[in-house]
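This report concerns only the one structure given below.
One chain of protein is taken out of this complex; the other chains stay put.
Every chain is named by a letter (A, B and C) in the order it is written, and numbering of its residues begins at 1.
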Amino acid sequence: MVKEPKETIGWTMPELASKVAHDLEDGWFVNLGIGLPTLVADSIPEGKEIILHSENGLLGLGPKPEPGEEDWDLVNAGKEPITLLPGGVYFSQSESFAMIRGGHIDAAVLGAFQVSQRGDLASWKLPNTLLGRVGGAMDLTAGAKRVFLFMQHTSKQGPKIVEECTYPLTTPGCVDRIYTNLAVIEVTDDGLVVRELAPGVTFDYVQERTAAPLTLQADNPSEKVGV
Amino acid sequence: MVKEPKETIGWTMPELASKVAHDLEDGWFVNLGIGLPTLVADSIPEGKEIILHSENGLLGLGPKPEPGEEDWDLVNAGKEPITLLPGGVYFSQSESFAMIRGGHIDAAVLGAFQVSQRGDLASWKLPNTLLGRVGGAMDLTAGAKRVFLFMQHTSKQGPKIVEECTYPLTTPGCVDRIYTNLAVIEVTDDGLVVRELAPGVTFDYVQERTAAPLTLQADNPSEKVGV
Amino acid sequence: MIQKKFESAAQAVADMQDGATLLVGGFGGSGLPSHLVAALVEQGAKDLTIVSNNIGAVSDGVAALISNDQVRKISCSFPVGPHADDLIARLEKGTIELEIVPQGTLAERIRAGGAGIAAFYTPTGAHTELGEGKEEREFNGRLHLMEHAIVADYAFIKAHRADRWGNLVYRKTQRNFNPVMATAARITIAEVDEVVEVGEIDPETVVTPSIYVHRLVELSPQKEGKVLVNG
Partner (left out) sequence: MIQKKFESAAQAVADMQDGATLLVGGFGGSGLPSHLVAALVEQGAKDLTIVSNNIGAVSDGVAALISNDQVRKISCSFPVGPHADDLIARLEKGTIELEIVPQGTLAERIRAGGAGIAAFYTPTGAHTELGEGKEEREFNGRLHLMEHAIVADYAFIKAHRADRWGNLVYRKTQRNFNPVMATAARITIAEVDEVVEVGEIDPETVVTPSIYVHRLVELSPQKEGKVLVNG
């Protein structure tokens, strides 16, 4: 296991956001987590209608307002000012989580502290801390039809993709796919499968930075994918 | 026990409706059951604001529309066309019953097949019938802060106020007060207490038509009340 | 591009299978998706499990499906009315099953289904015939019944106006069971008077957000000059 040096390797976060946006299907209702995942909002291809959900009570999240145009009664789950697209609607937190818990959200794109080879997610609390910030993370990961992670492949502490989570769990077995700067990895019944490697990144390079066994997707052209 | 002859004795139903309306307090939210209780709507004194609830999804029920002015998208729980007062609002059945079950309705005024001396109510199903019409009756009687019955004192079958209900129960111990053409009766921990007698009606006359022991309210001037 | 509009009620219900579970909105004739019900009578799917508040209030409601022998089980709060005779006949023959559910419990079970709540405890119906056989539990000294969520394959609902995404607004007490039923089905089909472009409905006034609506059928009774009297 190798710690990630402070260098630019693989996809940039905006590139990764485009990749996620490409995989979201026309007409899906998608929740984007606080932080990095919000980048996906700016990357949705022209002509594709993805309806973004914000758990504080809206569907149809639009781009950030122009400076000076902020309305502090129109914020996203990160409490940042946003806009509403035509067709967007407002509702209460209880309605919002009825949507989430009820399985109406097609995909949630979230950050993570750790994810295990079985798709267990740890994202709300660091070990040995007094406070956790669970927010809507447990509801989203228990309720959304698909959970995609959007994250740096490693942290300062080392690999984030692990055999067993050592941090407090958010929801076990909830993660379907992991998008990192190095690779796109599916969580399958047979373990973690690398579906795509970032340009200039080898399978071995990814495996070295991953604390769980990976396999390369069978129909993947080769390790040279993306090189 | 004496069967009620087909005669006019005691209060008329509109008079009884006025009596109920008089006892409802300014600002109360009140649900009126299908049938007789709807008469109360027309009897609310000028200047008193009683907000009527209809379980199919409105607050602020107004009078019947003028002939020709009916809107079949604006009906009460009896599926009759009604109107909405200024300040009235619409909502869904689930919101409507959240109000009811959550204890937000100050009083429900309902009909009855039978009521026992302990306030058990039977109102949704006749014995030995295939179909019952429960509607919102169980929810209203389990949820409203107060349950008032509005009914004829007896039926063709005889007394409706009984020691024990023999018909299927709606909710046990839910009834607070019984308004009939003969008397106003409180359900108390010490049994049924006659609070008021209709004009020309004696306590004995009421007791004869009631299959449970009654007492006259202690501070009641005398049996001659209302004579 | 999102397009949920079907050309006709017949097309919107064409894929319904025998044995499906179906929620039907409406309270009597108000908010009843009668064109969808009529299309299903025509389509002919059998052995349906139906959840609807009333069944005998109007002839163009669930009563029509019962009379056409398409229904295996019906859950409702008010199984009486002028058109309930065919139900009674089938109950006596034993070809249909009836579950009577208190109206608020019916609404809440559907709400739970839509909101991902598996079951809940309510005081409604405790100590009654309708509570028999149900799991009981005391909370705060009061007996409650455990009630299970209802989820369905399809919901037929009626609304006033939809936009292209499927956001819905209703007219007056037309709402009744429609907004809650919209949430609890795999495929919710809304019969509406009018479909408009996104942005034409004020976002503060939408009652059913588009996430709950999968198919739209536009039927414009007003435009056709028809007077709607469903009483």
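Side notes on the structure shown:
The working rule: a contact is a pair of C-beta atoms (placed from the backbone, for glycine too) under 8 Å apart; a residue touches a chain by one contact, two chains touch by 3 or more.
Not measured: the values here are computed from a predicted model.
In the whole complex the chain that is left out makes contact with A, B, C.
Summary of contacts with the chain left out: across B:16, B:75 or B:99, the touching residue is B:99.
Summary of contacts with the chain left out: across A:62, A:86, A:111 or A:172, the touching residue is A:172. Annotation for chain B: contacts to the undisplayed chain at residues 26-27, 29, 47, 49, 51, 53, 59-60, 84-91, 95, 97-105, 143. Although one chain is hidden here, its contacts on chain C can still be listed: residues 108, 112, 115-123, 139-140, 142, 144, 148, 169-170, 172, 202, 204-205.
Although one chain is not shown, part of chain A still touches it, namely residues 54-58, 70-75, 79, 81, 84, 90-94, 96-98, 100-101, 125, 130-139, 142-143, 168-172.
Throughout what follows, only the chains that are shown with their structure count from here on.
Removing chain C from consideration leaves the other chains in the touching groups A | B. One finds 36 Å separating the Cα centroids of chain A and chain C.
Centres computed as Cα averages put chain A at a distance of 57 Å from chain B. Between the CA-based centres of chain B and chain C the separation comes to 30 Å, rounded to the whole angstrom. Annotation for chain A: no residues touch two or more other chains.
In chain C, the residues touching two or more other chains are 111.
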